[in-house]
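A single protein chain has been omitted; all remaining protein chains appear in their positions.
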Amino acid sequence: MLPLFLRPSRRAHHEMRSVEFAPAYLTHPDGSCLVKFGGTHVLCSAFLEERTAPFLRGSGSGWITAEYALMPGSTRPRADREVTRGRPSGRTQEIQRLIGRALRASVRLPDLGERQVKIDCDVIEADGGTRVASICGAYVAMAHCLKKAVVKGTLKTYPVHDSVAAISCGLVQGQVLLDLDYAEDSSAETDANFVFAGSGALVEVHAMGEKATFSKENFTEMMILAESATQAIKKLQDKALEET
Amino acid sequence: MLPLFLRPSRRAHHEMRSVEFAPAYLTHPDGSCLVKFGGTHVLCSAFLEERTAPFLRGSGSGWITAEYALMPGSTRPRADREVTRGRPSGRTQEIQRLIGRALRASVRLPDLGERQVKIDCDVIEADGGTRVASICGAYVAMAHCLKKAVVKGTLKTYPVHDSVAAISCGLVQGQVLLDLDYAEDSSAETDANFVFAGSGALVEVHAMGEKATFSKENFTEMMILAESATQAIKKLQDKALEET
Amino acid sequence: MLPLFLRPSRRAHHEMRSVEFAPAYLTHPDGSCLVKFGGTHVLCSAFLEERTAPFLRGSGSGWITAEYALMPGSTRPRADREVTRGRPSGRTQEIQRLIGRALRASVRLPDLGERQVKIDCDVIEADGGTRVASICGAYVAMAHCLKKAVVKGTLKTYPVHDSVAAISCGLVQGQVLLDLDYAEDSSAETDANFVFAGSGALVEVHAMGEKATFSKENFTEMMILAESATQAIKKLQDKALEET
Amino acid sequence: MLPLFLRPSRRAHHEMRSVEFAPAYLTHPDGSCLVKFGGTHVLCSAFLEERTAPFLRGSGSGWITAEYALMPGSTRPRADREVTRGRPSGRTQEIQRLIGRALRASVRLPDLGERQVKIDCDVIEADGGTRVASICGAYVAMAHCLKKAVVKGTLKTYPVHDSVAAISCGLVQGQVLLDLDYAEDSSAETDANFVFAGSGALVEVHAMGEKATFSKENFTEMMILAESATQAIKKLQDKALEET
Amino acid sequence: MLPLFLRPSRRAHHEMRSVEFAPAYLTHPDGSCLVKFGGTHVLCSAFLEERTAPFLRGSGSGWITAEYALMPGSTRPRADREVTRGRPSGRTQEIQRLIGRALRASVRLPDLGERQVKIDCDVIEADGGTRVASICGAYVAMAHCLKKAVVKGTLKTYPVHDSVAAISCGLVQGQVLLDLDYAEDSSAETDANFVFAGSGALVEVHAMGEKATFSKENFTEMMILAESATQAIKKLQDKALEET
Partner (left out) sequence: MLPLFLRPSRRAHHEMRSVEFAPAYLTHPDGSCLVKFGGTHVLCSAFLEERTAPFLRGSGSGWITAEYALMPGSTRPRADREVTRGRPSGRTQEIQRLIGRALRASVRLPDLGERQVKIDCDVIEADGGTRVASICGAYVAMAHCLKKAVVKGTLKTYPVHDSVAAISCGLVQGQVLLDLDYAEDSSAETDANFVFAGSGALVEVHAMGEKATFSKENFTEMMILAESATQAIKKLQDKALEET
């Protein structure tokens, strides 16, 4: 198929933005990572806390939970702080729950003992795809944190059994595009996020056609692009973790 | 593949529960419907309000929004009212946003003028699949409401261009099952919800493998079952709407 | 006195609407009842919980508490969900407290042990008198729940020592009317609710003359009508409980 | 009837506490009054605001609304501030609504024009009967405020057509008592509040038998005592208003 | 320097308003005091609670905490209750924290054992300087409360090692003034509050030049006036405490 649509970013339809991981970016957390997907920058941190989630007390098992926020200066116009409204928006809660589920899929929770990993993803600069960048960076921060816990002897075995990476796709003017930036995302008819394990299995798929429905063929094409992109991201994650 | 897993409900793996729509169930709303998916009963209502969503004021276009709640007596143990905590849970917000997106995909919003359809889905009895039942019933309540608005002359043209229906699938002990009830849902490794338009196009896909990842083959099998089920539901919706 | 005022409902001034109780209406609660007072329909459920109210811990005694809500589709215009404002309105809290007090008056709380009955009254259709209908239905749901607890052996003795029923009265154009529907209630100068025990004793009286004050004679006339009506309702409650 | 029960206060069963009104107690409000019912002291203030309640905008009519609070040092143990929980309790809301209704019954609201009287009742010392003392003091503060508005020419006619006064009664060990203090109130089986207009008509009756039901005879006896007591209070109110 | 600015109050620039303390003003708290700084009246109460602040559990040490509010009728226009907004304003929180810090500076917290003094400062009439009047009155209420605890044997030693008193200063039209009333405060370029211990040491200094910056010389002049004024207030506090 001829490239019907010229991306504002001049990227090919299957071309990802430059992806970078700066692990151990912060002083205080147990693990941390600054992740960049082009103009989207997310600061991810991980703390290993000595008590598990309330509903797991007494179970011997651990938990992984995540929080997400846009910093006010990360967007234009300014993103209002959610504390001003008194509660996280529906969008924020959806993203937080997604990040938590994705990370839990990669960890043997009983191997944590009654501990909890608290992940924070704070978007410093937003240019589309903040939730998938957050998952990719959060994985590095969490793995960094848990590796240190094994070295320190807090954990006996490294509980991470697989990696996770995520990427967005979309349909713009009927054409499937990989890794949409903000300008592309705003004009997309369909928006899809894929989370893949390093092993190639699916962790989560979420495709929404609010502005227009989409065909199974388009959906399959997006899934194939996403699988390949997450494999490339996995290599960058592994390399970043080697540096820590 | 041999049926490895006997469903608690004794249904075949591709067998839906009995689905029923009782349209015009309530006196006061503009449209309403009681929908039953086996032991899951949801009361759906629709009001057409003479002002659109705040962000659309002056645009000439309308909006469709949805709210969802479990009635306290719909589950065991009792479902706490969310007003007690002071805000809807993350799960409730996800479901409300999903119902709204699904319905908007079926309507030409500019044809509403600056009006808003407010949908409510209140679960009276819960036995799994409340969000997909809600979408199916909400479509009937909304269509009922909009048909009446055309008859009364409030709307010049009927703005619904397609129907929407939804169904859940899941993986239990490695086997793909259609329309999980609560007992099945609790033991599912993967949980997927599909929203299809009556035309056969996809509206929304959301598959989550929190307890275990899943293969593309499993995913495809779920999508095929769901497509067929939503076609069957569409017929029941059409029939219910004829009665109103 | 000649009938000076013709009721919109064409009922005689001392005539109650048709009252029906459908006990055991729901699957999951320990007790439940759908109650109808004409066009007012309330779904009542009761759960017996194995811990008492916080202020009674260690006292050996139980408690009965109630919550009440209008479903959004129960009125016209739509009743906004109270979770949206973040808290129950003053009206809702008054009604919840009234239902709880009325039911506690009928039960020997120490015979519950350290258990709590949680009652929910959700109005599905509203046409005036929702609070008195709620009390009548809640009594049936609670008695249903507690009878089952005796049968199961959770409770040694049936702790209900009397029944409770309630009815509204009002003054419209100077005339005392029984069981006002919405149209009548809106034009009433004085609004009164009476809760009587089955034994004929008073449980609660609340009469308000916001639009106009009222005489002791009017008040006495309302009380006499209410006493007689609650005796009639008691018979229907007893019959409904026999069916369970 | 022989005095079966000796009141802790040594008062006769039909004897009210010493009641005092100190009008114009505060500098800033338009009207104010410190009211004392024995050891219960309530500071009442009234402001006449130049805009009516939101639901009356454009109606030409005014409104009267009230707020109530226990000061933290008014009770033992300390009364927690409701701002700490983020919202007024059900009890506070009930009392606020009661005070507002009682005052509105004494005023021709259209004569206010599109203005609102905001009443505040802050309990400085609590020893039972704070809600009835609040109504009595609030009436004086409101009348003080509205008389000044007539003098200043803001209002053309004095809109108060009747006075209001309130008193509590109760049943303790089967005996009817007037004006219960805290020690008596804590042991009462039945608690009743009566609001009478100066003309002798009833404004509001609220009797609750949570600990025990009560007979119509007891109720009637309470109503007679209350009527007489409110007539006595009316004289003190009138005298206080003459002083302003 | 010539008096360039005639104070609306006709006071000399270094002249304090009449300051009065009425200790033991309330019945229920362990300690209390009504303090007046001219037209500013604050009701202060203190309760000694048998459990310390949560973060000190197990430390053997006590805590002192304070709450502050403007009563609605204390100002013109009316001061809205903060419970209506659901939370204390930033201003209220600043004042509460200031009062608590000031009082803690005067007490050996370990001598309280695991107990907490809860101070409440409720402004009945406001005419400028409510926060400094609150500190002065709160000290008397607290000392009153702790002296009684020694007499009753709850505390072995009197834990107050120094007194605290506070006063405001300001710059109006370039001139330093002591103890500003509301009219002066509203036109001040710089607003400063000083808390001194009875020993003459500083406890807290807070000077703000929002409308105009200020020189070190002005600042020093304000500090000197404040020191002298707090010594005078200390004598009144001591005398008030002797009366209790």
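Every chain is named by a letter (A, B, C, D and E) in the order it is written, and numbering of its residues begins at 1.
Here, a contact is a pair of C-beta atoms (placed from the backbone, for glycine too) under 8 Å apart; a residue touches a chain by one contact, two chains touch by 3 or more.
From a predicted model like this one, the values you see are computed outputs, not experimental measurements.
The chain not displayed here makes contact, within the full complex, with A, E. Only one residue in the set E:L48, E:V83 or E:V203 touches the chain that does not appear here, and it is E:V203.
In the complete complex, the residue from E:K36, E:R104, E:K118 or E:H144 that touches the missing chain is E:R104. For the chain missing from the display, the contacting residue among A:S32, A:S168, A:N218 or A:Q237 is A:S32, taking the whole complex into account. As for the chain not pictured, it touches subunit A at residues 26-29, 32, 39, 43, 45, 47, 49, 67, 69, 71-78, 81-83, 86-88, 118, 120, 122, 124-127. Although one chain is not shown, part of subunit E still touches it, namely residues 87, 90, 93-94, 96-97, 101, 104-105, 162, 192, 197, 199, 201-210, 212-216, 219, 223.
Note that only the chains that are shown with their structure count from here on.
Chains making contact with subunit B as well as with subunit C: none in this assembly. Copies subunit C and subunit D of the same sequence differ in orientation by 180 degrees, per CA superposition (steps of 5). Inter-chain spacing, taken between the CA centroids of subunit A and subunit D, is 60 Å. Counting partner chains per residue, subunit C has residues 86-87 touching two or more of them. Contacts between chains trace an open chain of neighbours here, each touching only the next in line.
Inter-chain contacts, as defined above, occur between A-B, B-C, C-D, D-E.
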